[in-house]
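A single protein chain has been removed from this complex, and every other one stays in its place.
Note that the chains are named A and B in the order they appear, and that numbering of residues resets to 1 at the start of each chain.
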Amino acid sequence: MNLAESPKLEDFGHDVWWIILIKVVGIFAFLVVMTLFTIWYERKVVGRMQHRPGPNRVGPIGLLQSLADGLKLAFKEDIMPKLADKAVFFIAPVISTVCAFTAFSIMPLGGMVSIFGERTPLQLTDLPVAVLLVLACGGLGIYGIVLGGWASGSTYPLLGGLRSAAQMISYEVAMGLSIVAVFMTAGSMSTSEIVAAQANGSQQEIFGSTVTLPGWYFLMLLPSFLIYFISAVGETNRAPFDLPEAESELVGGFHTEYSSLKFALFFLAEYINMVTVSALCTTLFLGGWRAPAPITTWWAGANEGWWPLLWFTVKVLILLFVFVWLRGTLPRLRYDQFMRFGWKVLVPINLVWILLVAGVRVAANADNTVRYAIYGGFAVLLVGIIMFWPAKKQVEPASIAPEKLPEGSFPIPPMDLVVPPSPRTKRIEHAAAAPSATPEQGE
Amino acid sequence: MTVTDILLLALGAVAAGSALRVVTTTHIVRAGLWLVVALGAMAACYLVLTAELVAWVQVLIYVGAVVVLLLFATMLTRAPIGPSPELDRARFPAALIGLGSGGGLAALFIFGYRWGKAELAAPGTAGVLGKEIFSGWVLPFEVLSILLLAALVGAIVVSRGERS
Partner (left out) sequence: MDPSYYIVLSAALFTIGAVGVLIRRNAIVVFMCIELMLNAANLALITFSRMNGSLDGQIMAFFVMVVAAAEVVIGLAIIMSIFRTRRSASVDDANLLKY
């Protein structure tokens, strides 16, 4: 047995009905367990980051905490706001959850396994355009949030829903563009083939010498990987991009009016989406279900049978840790900063990067003159960009003249107000300069 | 009648029915929702017609972006919950014109194609479509990119309003 274990596109669609049923139930269970686990994991990790133990009461090391919370949620009273659009209010969380579950159906969890004697890929299904299905499900998932926010018939949810729509559309563009480089390199949009394409490092001839490029795309396509991950955080409404549910601004955002099981569905969808984007990231950039390099060298069987499920889960958990890490460390962005970042930073960098990848790919397949022409073109372009990069605009100093205010309005501070240095910072500087000296006055 | 035929009839009925609801409902946001259903049913039709990539792009672009934008605009223009009165104009002349044009179209198509049977075409996968676009359709493709750029700039200019 060797790498021929990786399933081909033809291997899909021939399963017996009960195998499909087993896979569907398996994926459902996997996602629900992952959700319960991730909630606990997140609380525990954030707790540790803030020097507190985190949940530790229910079950061993608090493992059953999220299950208890879920049960409590289910038994709560289901409140329907009087002004709500009843049907849409009910459908919205269902849309969110269904889309979240559907997106996971094309994730390759492993190679060929045998279930009760039937050989089958450890993946529910695969399509030639499988990655587009994930993006499409993400796009449909927006409806749940927008409609939930609108149908609540209340201001904060509406604002949260609108923000979320704008945010997810914007970041979906960046996300889709970041995947393009992977499509070009792997030559396929099917998830199982992308994983197979990352199995071996490719031999590439650069300036006459043969170099073995690393197989996993996160090194070779580092900008794509970073942009994908950033936009995935935006797409799943997680901190620091959790503007749709910014507690300090919008109470709870789109789910302010939701309670009981409907709220639980939204919550479930959010966490499943996190797992899904992490799983997609694993598939696209981290070699999918394949074991990392040092393991495969001393253990040849690492990629066979059911072991891939372990590697896959570990990779997903590492990515989820990064999600939690971001939440634990970064403050929430302001809305305009967030939009500017998406449209003016991520998307342009992405476009330039795609151009670069395409150029290198053309150069690799062309003869020497064309190749040097392309590399030379890149060099000229680079120099041109550096030379003509617009200089930073000088910020005009604000006028000192007080603004004319209508009668009876509140006095506002002048635009060029200079804040005197805080006495505290002076003390800190002082203490830093002479660490041995005790502070003169304690309060 | 095979299973596919029934599936097709059902898809067609869903598409036509929800399209009718888009036109007749008095709830503006619900009109958008029915539009989503209609577009989804059409995407399924594309899948049955072996236009795989177009189907997913339909879901991605139309359902995932265009209609979301429409709903977004609806909500920004104060979409009320519940029916909005005075949404309709006089129906009779419009219905007459519509029926005339629809009947004309149907007659044209039917006489044009005389219910011909078709061979099974190769599925429109991403690879095949990509080759086709970048071999025979490069010029339209580039023109479209300019159109998109113009639309982008135009939308920014229009929505920015006047600057003093």
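By our rule, a contact is a pair of C-beta atoms (placed from the backbone, for glycine too) under 8 Å apart; a residue touches a chain by one contact, two chains touch by 3 or more.
Being a predicted model, the structure only gives us computed values, none of them experimental.
*Asks:* For the chain that does not appear here, which of the shown chains does it touch in the whole complex?
*Replies:* Across all of the complex, the chain we cannot see touches B.
*Asks:* For the chain that got dropped from the picture, name the residues of subunit B it touches.
*Replies:* Missing-chain contacts on subunit B: residues 4-5, 8-9, 12, 15-16, 19-20, 22-23, 28, 31-32, 35, 38-39, 42, 45-46, 49-51, 53-54, 57-58, 61-62, 65-67, 69-70, 72-74, 76-77, 84, 86-91, 93-95, 97-99, 101-102, 105-106, 109-110, 113, 115-119, 121-122, 124, 128-129, 132-133, 137, 140-141, 144, 147-148, 150-152, 154-155, 158-159, 161.
Basically, only the chains that are shown with their structure count from here on.
*Asks:* If we count contacts the way the header does, which residues on subunit A are in touch with subunit B in the complex?
*Replies:* So the residues of subunit A in touch with subunit B come to 83-85, 88, 127-129, 132-133, 135-136, 138-140, 142-143, 146-147, 150-151, 153, 158, 161-162, 165-166, 169, 172, 189.
*Asks:* Which residues of subunit B touch subunit A in their complex?
*Replies:* Where subunit B meets subunit A, its residues are 27, 29-30, 33, 36, 52-53, 56-57, 59-60, 63-65, 68-69, 71-72, 75-76, 79, 81-82, 125-127.
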